[in-house]
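Shown here: the complex without one of its protein chains, the others still in place.
Then we have chain A:
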Amino acid sequence: MNSLISGPSFPFEFLHAEIIRYEKQREAEQIEKRKNWIEEVRNNPQMEVSLLDEQLKSVKQVFIQGNAETRLEGLGYRVGFVLVEKIAKDLPRMVTELERMKFLCKEFWTAVFGKQVDNLRTNHQGIYVIQDNKFFILANFAEGKQHMEESAIYLAFPCGIIRGALYNLGITSLVTSSVESVPAVKFHVHMQQKS
């Protein structure tokens, strides 16, 4: 099973790294654009209305689309939403929230990330902590604390996958991640009340 996962996961990791590079670059460009715009507005306070209208489109673009991490999370959400359907389609209906979380940690995690989670904890009030001691995306990072800051952006996409998967199972949630020591990751799932 190991060879199955490590083989095909390779292209994914490269692709993921490229996506992150693209998003970072894009974020930098957006910040640059925003700066220029603010500068311009400051320099001529009495701008013509037609010019403002013209700029409105690009201004909207700059401000609506979030930063790199938000966008990566959004991408992951899409992927997770579809993936979970494929994995869960032949399984019996899951009734309780706990059952769904267990499904996520066993079947889903194994199918997508190559192994089961190492620990699942909950306070029974809508907060779950999923711990994976060797998360596959960080598996190639140097162990320890030296790359902790860079690792954050590599987890935005998986967070989105988890959120998307849960959403398609009927659970609206917020997913965040924390790293204390590479490659162990904790994903925090906060259930949202359905309105």
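We adopt the following convention: a residue touches a chain if its C-beta (ideal position, glycine included) is under 8 Å from a C-beta of that chain, and two chains touch if they have at least 3 such contacts; residues count from 1.
One rule holds in what follows: contacts and distances are computed from a predicted model.
Visitor: Between "2-oxoisovalerate dehydrogenase subunit beta, mitochondrial", "tRNA methyltransferase 10 homolog C", "Trafficking protein particle complex subunit" or "Light-independent protochlorophyllide reductase subunit N", choose the name on the UniProt record of the chain that's been left out.
Guide: The record for the missing subunit names the protein "Trafficking protein particle complex subunit".
Visitor: Identify the residue among A:L83, A:A156 or A:V182 that touches the chain left out of the display.
Guide: The single option touching the absent chain is A:L83.
Visitor: Tell me which residue among A:L56, A:L98 or A:A111 touches the hidden chain in the full complex.
Guide: A:A111
Visitor: Residues on chain A that touch the omitted chain in the whole complex?
Guide: 1, 4-5, 7-12, 14-16, 18-19, 21-22, 26, 71, 75, 78-79, 82-83, 86-87, 90, 107, 110-112, 114, 157
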